[in-house]
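A protein chain is absent from this complex, but the other protein chains hold their places.
To keep things simple, chains are lettered A, B and C as they appear, and every chain counts its residues starting from 1.
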């Protein structure tokens, strides 16, 4: 189990709303950062900052070394075959768009025969799921619109689990891409990736994993999972905003056409024509988020230092407290699996609907007690539509979340309906 | 004139290569950051960090306020009509690609009749210049390839000035976009923007300004310049890496189709269909570079505090020392205007060719003396091809650069040919 | 009274429940306008229909879902503007916006009285993320009036 890590996170020491202690339960949206990450970025900025992969001078050398060491750390966190399989992006959203727009460009003929593997057109299909965050839905909607392919989806059952029974029919010979989340940011349910990969392989489809919620909280081994691409963000895994990563199999990344063009990514440029580098360079046009990459690398090392198995165990413990707790509050419904609060396959979060009180109002009452949660649709409107609600109130944990934090949330939740005078 | 600002920049106090004082002359590639910027980011991260524009809790409120205040600061730096005309991006490269890919998407029919203004096709032309950085060249090459439009360019004269006499012929009734740099990162020459804008308006073409090298060094007023879009980066204007900005006229931004898709940028999402927000939100899919935006805002305030007129005067003074100095070194050629080292329209930089010594070797000898410069093609291969060289050695200044720094560069340059035994 | 209690005053709770003008009805008036507004952060939605008689906002009806602040605010504005002139409704809107921007303080002049029940939203000004909630109905009102004016003008031309 993890020790109490609150002391590692400077922001958690502050108070809110007239001196109340902070109960930060919005880590599913964005996490706080430990000293290890803040200090790594600060000393980089104050002592070793220079242009990366471009200069011959000492600062450039030092900056390049730190930048590439960070790439290696992130590669290690997800067990990539090589650091060259890790592409820095602005965030996970940009990482997913990089793949979708690259496929779009290949479908328009870019990249020539080398990129033919990515071509999509009428008669083809792209498969997503009803659990997707908009970041892993809209790029595929748009790609479908651009190429004439059809968008299909795997549905959710009443417990918020993906209907694996639909894999065999929804994914078929027309399917070229299967894009799905590793863990839902609303229900917390962890996907059975192997079932998706097995079916995708049967039909020869590419797999794109939204690993935003898994990489920060669970052991993730991209080689064992067997997917083709995986996207995740720095700011959800104790790293900074402004950086994310796309992992991809090298042989695929090397032939996926880029969709953002500029300096550094290219080999030879004349006014008429340009040739690209291999990955990851081909996708890193312009000045990279250098300091932020260093921060994300430090976050990867911090997580590796804690041990992802222990991180996951901590999550499970909190999931149990949160989910058992809210199940006991009258007039509160949990979105997601309700029968098995101790189950292995949920993240440390709970999204709830309070009967008769709008999520925004719920959040306000919690906030007044120093409890910071997320309210709304959490960028997963189709999932909320599935459960016929416009939004929910979500408490989500991270390594620094304590059992007390979880208990305070449950207790406060119990006071909400009374505050608004909703009859019991 | 500016006071000596070195004390504001912690990194400049360090030594390099066995205790030599640092002479940092690579600001054209990336600048160092003052305490004002570093402290703003650090206190934001340690005290006020939360999800932006998404939560109802106190941290989310505070973070959103800081984030939007930063947008207003950047808007003020370039005199945008409103903060909503400023879109956060990963860097300037991403900002230019946002425009080019948006035009590409409009040309493919996205955005409907509202976006028809952006449509390009066969028979149309896009005009760039021979001075462009790859970031403002390759996106247009690719857009031309994608739409069937033709790419044309304005050439450089022997002094590195754009040939304004070609504007009337190269830009014609077929021209839909004119993309050009405000200041060359190699010659330092500042473009006569009004001549470009006047001609573009005559034919009804959109204008896209690469303001990467101007915003950090000169007073820039986008309304007076009269362009339609302008792109610049945080890390070149004393701000952090990982953030840049696109400024655009609101009525254009509101109808330019997005090309990166995800959460936050959308209004309503079902599995079938999505509708977009107005600008800037429609372009900021996913979690924004929040801390970095706060840093870029602080950099804008720092520059405004110095006064951009004084910053520009400082640049001119350094330009004069650098350019006069290198003109006096035997065997060294300046790329760009040679006759008028005190001219108003050059940045504080000098790119030189040392006869008989490769730029990489030049840079190494300078680096050994603690002088950090950039060597190579500076992501402007067509410009170097124009002057029949593969690369050059560039010293580039910023507000913290002293006259001593410039003098040290000139002196060291004079020793290079001897080191390599090149006959005088 | 805590800030939270100041925001959720009894007047507001009552409006959230009573919802004056709730339910869209067909209006037999020459100048009718309708507006649909969405606040994507919290999923609030309001559809508001306005009927004009000359320069008077003769009737306001609406349908919506959302947080108590948004629903109560539409209810309060319905009660407030019905029967007033378009110019007066513009003034009320300006006063309400000023109140929202006042960080939880009364305006301290006769606008406070003018706003009636809508003045009870004063506490929302302390919560920047909630100001949009209180304003969504007003946005719909202004848009619907503009639509009604346009439809009225057209109507006249065709007569």
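The criterion applied here is as follows: a contact is a pair of C-beta atoms (placed from the backbone, for glycine too) under 8 Å apart; a residue touches a chain by one contact, two chains touch by 3 or more.
Everything numeric here is computed off the predicted structure, so don't read it as measured data.
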Give me the visible chains that the unshown chain touches, in label order. A, B
For the chain not shown, which residue from A:2, A:36 or A:53 touches it across the whole complex? A:53
So one chain is hidden, and I want to know which residue out of B:50, B:297, B:337 or B:359 touches that hidden chain in the complete assembly. B:359
In the complete assembly, which of A:65, A:251 or A:404 touches the absent chain? A:65
Would you write out the residues of subunit B that touch the absent chain, in ascending order? 17, 357-361, 364-365, 368, 375-377, 390-391, 419-421
Where does subunit A touch the missing chain, residue by residue? 53-56, 60-61, 64-65, 266-268, 277
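One rule holds in what follows: only the chains that are shown with their structure count from here on.
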What is the set of chains touching both subunit A and subunit B? C
Quick one: name the chains whose C-beta contact count is the highest of any pair. A-B
Could you grab the centroid distance between subunit A and subunit B? Build each centroid from C-alpha atoms only and quote it in angstrom. 31
Could you state the distance in Å from the CA-based centre of subunit B to that of subunit C? 45
Between the Cα centroids of subunit A and subunit C the separation in whole angstrom comes to 39
Residues of subunit B touching 2+ other chains? 54-56, 60, 266, 268
On subunit C, where are the residues touching two or more other chains? 41-42, 127, 130
